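Of the protein chains in this complex, one is absent; all others appear in place.
Up next, chain A:
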Amino acid sequence: MAAEVQSVQLEKLPSGPTTVTAEQKYWQSFGSLLQLDPSAHSSPVTSITFPSAPPSDLTVSSQDLFAVTTGSRVQIFSSRTRKVVKTISRFNVDDVAHSGNIRSDGRIVVAGGDSGAIQAFDLNSRAILKTWKEHKQPVWTTQWSPTDLTQLMSCSDDRTVRLWDLPSDKAVTTFNGHQDYVRCGQFMPAQSGLLVSGSYDQTVRLWDPRAGGKAAMIFKHAAAIECVLPMPSGTAILASADNAISVLDIVAAKPIHLLQNHQKTVTSLAIAQNGERLLSGGLDGMVKVFETRAWNVVSTMKYPSPILSLAIIPSGPQKEDRHLAVGLQSGLLSIKTRLSGEQKVQAREREREMKALMDGKIDEYDRSKSGKRKRGKGAERATRGKDFTGEGADIIIDGNPRGRVNYKLGWGNALRWGEYSRALDMALESKDPNARLQQLTLFRTLQHRSALPAALSSRDEITLQPVLRWLIKNISDYRITRLVTDVGLVVLDLYAEQLGRSEVIDDLIERLMERVNVVVGASQLAWSIRGMCEGVVAAGGGDGME
């Protein structure tokens, strides 16, 4: 019988305006920024590609390379060292290379050009293996088939998409149907053998080579298509047109979503995390990260110049996302790299948070994260139905089971028994990750119970030290100034006469003084700025008011 004893509720301090989510932390963990100008004369970086995973283990694994196309050259970087391995610049002087692409075995690079020629190079010797000049207009996209080592596709301004076989001199299939420049195209993943292309005629077309040269599916958009990207599942295609990204379901043959988060044209799309995240880069210099279940923006990065190309380059046996490479209009290539180790933990954390959020268990997650001790099943059972944390309790019939009043906070127990001084000692000594909030809560509670002087009085040289240290540490926190000041005043009130008796205490008091001086200086500065602002407002806003 009688009301149940509840532990003191911890104070909550107002948090800052933004909270960094695990997702943001993850993307911020792409560090060690490397910026370079691969073209050497600031040509825009138009394409960053990396070879797709080899179709089977039998073939030699790609050598962790990626290709960056800028100006009239294609540069091959090592994704291990982030250094240029090879530079292929065997294009005509006035020619502009497009879409350098490494074959999945890492041996052959193919690239298109403004002249309309498609060239295949041997990666080691940089010798031209093959040149196709069938396209009469610039070729914007060339891509190796993910399944067939000899097959590649190309998209050209001559409104055609062509499928090539390496040995043959002629295009295997020509897909006609686009009414305008075809600027982007991709092989659909897996074994489907389908192709997708996007054109300035505002359509995304899906081609099936087996069905001849006609489009299997057409999605009409409101603007020219800049980039298409199939989802790894093969059932959806992402297409960017103007500042919007559309998600097209090719099973249901209809668009599902329209993501309008960019301010300017979206030029590049990339899939990260095995299809769980979509990255988009636009001419507004922003990279946005979407999660691909509900298509919400979860993180954003800003670049100094319009973004033309974007890639998340995986490496290692697990194919984890390693580099975030962004090619800019200004000719800069920005490579950010995520290190393993600690960041892996963060990634796991991020996954957990996202999962909790989607499952509607974010509360539990937050609770477990807030530094409280993990509880076992038994604790869960004991607290079942008690998630109500209103304050205090009325008479309830079942109180705490006999002798099982469980004080989570040691000082909470001391507080209940009126041992205020001991409670304070315990809280100040606590090594708990939440100790700061606990100390704050205790000071507040002591104030509420008129017990602040009682808790602070009759302390000796040793026991007074932690109190003074706490004051020194917290006096600059503007959120709790009033409380810290009160504690300080009580301490000074109680121990003013005892100054000069102990060197340690005097020293601490001096440090407190210094700290106060710093805070006062800062606030004086703020005041002067405020004064200036008021002056400006008074001068400028006077006639606006009445």
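Rule of thumb we're sticking to: a contact is a pair of C-beta atoms (placed from the backbone, for glycine too) under 8 Å apart; a residue touches a chain by one contact, two chains touch by 3 or more; residues count from 1.
Quick note on the criterion: contacts and distances are computed from a predicted model.
Student: According to its UniProt entry, is the unseen chain "WD40 repeat-like protein", "Epithelial sodium channel subunit beta", "NUBP iron-sulfur cluster assembly factor 2, cytosolic" or "ATP synthase subunit b"?
Tutor: "WD40 repeat-like protein"
Student: Where the complex has a chain not shown, which of A:Leu129, A:Leu357, A:Leu437 or A:Val519 is the residue touching it?
Tutor: A:Leu357
Student: From the list A:Lys83, A:His448, A:Lys473 or A:Arg501, which touches the chain that is not on show?
Tutor: Candidates A:Lys83, A:His448, A:Lys473 or A:Arg501; residue touching the omitted chain: A:His448.
Student: Tell me which stretches of chain A touch the chain missing from the display.
Tutor: Interface residues of chain A facing the absent chain: 1-6, 9, 14, 21, 23, 291, 294, 296-298, 354, 357-358, 360-363, 387-395, 397, 399, 416, 418, 420, 447-454, 481-482, 486, 489-490, 493.
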